[in-house]
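In this view, the complex is presented without one of its protein chains, the others remaining in place.
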Amino acid sequence: MNTVGYTAIVLQVGAVVAGAPLLTGLMRQTRARLEGRAGAGVLQPWRDVRKLLRKEPITPVGTGPAFRWAPPLLVATSLVLAVLVPLISTDTPVRGRADLIVVVSLLALGTLALALAGLDTGTAFGGMGASREMTIAALVEPTILMAVFALSIPAGSTNLPVIVAGAADQPARLTSPAGLLAIAALAVAVLAESGRLPVDNPATHLELTMVHEAMTLEYAGPDLALVEFGAHLRLTVLLGLLASLFAPWGIATGASLAAVLLALLLAVLKVAVLGMALAAAEVFWAKLRLFRVPELLAGSFLLALLAVTASYFLGGEGGQR
Amino acid sequence: MGLLRKIRDTGRVAEPAPPRPEGHVPPQAKEFGGSVQVRCVDAGSCNGCEIEIAGAFNPVYDAERYGARLVASPRHADVALVTGPVTRNMAEPLRRTVAAMPEPRLVVAVGDCAINCGEFAGGHGVEGAVSDVVPVDLQVPGCPPRPDEIVAALRRVTGR
Partner (left out) sequence: MSLIPAALATATGLGVAGAAAGLVLPQRVRGAVVGVLTAGVGVAGGASGVAALGGSRWSAEVPGLLPLAGTHFAVDALSGLFMAVAGAVVAAVAVYGAGYVAGGAHGLGSRGAQAVLPLFALSLLLVPAAASVSTFLLLWELMALTSLLLVPAEHRARPAVREAAVWYAVMTHLGLVLLLVGFMVYAAQAGGETFAALRSGSGAMSPAVRGLVFVLTAVAFSSKAGLVPLHAWLPRAHPEAPSAVSALMSAAMVNLGVYGLVRVGFDLLGGGPAWWWLLAMAMGGLSAVYGILQAAMASDLKRLLAYSTSENMGLVVLGVGAAGLFDHAGNKALAGLALAAALLHVVNHSAFKALLFCAAGSVLRATGERNLDLLGGLRARMPLTTGLFALGALGAVALPPGNGFISEWLLLQSMIHGLAVPGVTTAIVLPVAVAVIALSSGLAAAVFVKALGVGFFARPRAEGAAAARESPLLMLAGMGLLAALCAALALVPGLLGDGLDRAVEAAGRPGTRPVSGGGLQVRLDEVSAVFSPLWVVATLTVTLGAVTATVRWAGRRRQRRTRARLWDCGGGAPTPRMAYTATSFAEPLQRVFDDVLAPEQDVDVTPMRESAYLVERVKFRNRVPDRIEHRLYRPVLDFLAAAGQSARRLAGGSVHAYLGYGFFGLVTLLVVLVVGW
């Protein structure tokens, strides 16, 4: 009965749930300050969610179960990911379940659910959002799986805690060419999966420039709260995944409560720094035209392919094991 | 690099927040708890009020710091910011927009035209003031109203 492990999971999920809107608030605040504005404060997304939960739930005529169940499913997949991804500790009771391919596929499941909901409305914008979202998701898959491949070569497994623990033990892996290429590829993939600039603008009002928001134009009240919260969760989990894979220092590998608490603090710090860096970078970027996005994704795929080849030929662990 | 230097040199643009406005607070506003999503509806205005609303959300006045945010769909919105006298063609769309907003919802009439048709009273294309088409909860007079008046009205709704 690994109590420390269970504690780690509870702390991790709690931190992700409580911190996801805070992360979005922090990112919005960073952007506001860079633009010279005062900003609404870090707690604003929580206020939004709280207010939305108390509003009137609406079911538009002509929508069905897909529309109704997509927001809870989106949040549920993100929460399962929050349990699986080793943000704080690699020695948890679920460490045997956290396969990286499964993690990537659960992300895709959330995207798919929302796309079906967009088509379920029967409006032109819903269909447009679904079509664009699925195109981008289809093109991001090769990059993500190649990055998974590149990361699993030195670790000998696609199991996330094994990869993270291996990276923590051998930091040289991350500064090798393979590691750097994999970071770059996965960073672009994370931008595409979480719907941030330059792939998609989360704050746009022009429907013809929307990808993710177009699918959610019909949601109101508690459903909208779940959709927004799900988006915050996804971003947090993805940034946490990046942080765990490429900056794993501080993650607890044993059964010590003190290490777990320290790891929690460090994880919060790492994700916050990553979020602020992303928000600052977004100030300088413009959204790419939709048909330039495949070029960006193809470029990141090439980086991931190079990472795999470099990992095999230069690392030597693949060939001579 | 040029942009970075510009950011550093410009610094903070937002003016310091004026004191909390006094005035009538619509009863639904108590449920918002400091977060208000706004949908702007142009029911036939000359766009003067739109420019002032855009000014209210720009870095100088920064209405977002009080919790108000512009959204793309009335389903996401709590407050409909209606400008202009309601033309005949926009009467039904305005009703539908407000009906699409979930409860609790508010309608704020911005500008003299929205309140009493202003300059365009009696025009052949004008159906009436906003209150003739949908119930209005808050009014912001002026032709056009200044951005800080619009911000003050929004602050009464958000309570911040």
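Each chain gets a letter, A and B, in the order it is written, and its residues are counted from 1.
Assume a contact is a pair of C-beta atoms (placed from the backbone, for glycine too) under 8 Å apart; a residue touches a chain by one contact, two chains touch by 3 or more.
What you see is a predicted model, and the numbers here were worked out from it, not measured in a lab.
Displayed chains that the missing chain touches over the full complex: A, B (touch as defined at the top).
Touch with the chain that is not drawn comes from one residue among A:V4, A:L43 or A:A137, which is A:A137.
The residue touching the chain not shown here, chosen from A:N2, A:S157 or A:T209, is A:S157. Checked against the full complex, the candidates A:L106, A:L180, A:L262 or A:V283 give a single residue touching the omitted chain, namely A:L106.
For chain A, the residues in touch with the chain missing from this view are 50, 53-66, 72-73, 75-77, 79-80, 83, 96-97, 99, 101-102, 105-106, 108-109, 112, 115-116, 118-124, 126-128, 130-132, 134-135, 137-142, 144-146, 148-149, 152-153, 156-159, 217-218, 221-222, 225-226, 290-291, 294, 301, 305, 308-309, 312-313, 318-321. For chain B, the residues in touch with the chain missing from this view are 73-75, 92-94, 96-97, 99-100, 102-103.
The rule is simple: only the chains that are shown with their structure count from here on.
Put simply, chain A touches chain B in their complex at residues 32-41, 44, 47-48, 50-51, 54-58, 204-205, 207, 210, 213, 217-221, 224, 283-284. Contact residues on chain B toward chain A in their complex (touch as defined above): 3, 7, 10-14, 17, 31-35, 37, 59, 62, 64-67, 69-73, 75-76, 78, 101-104.
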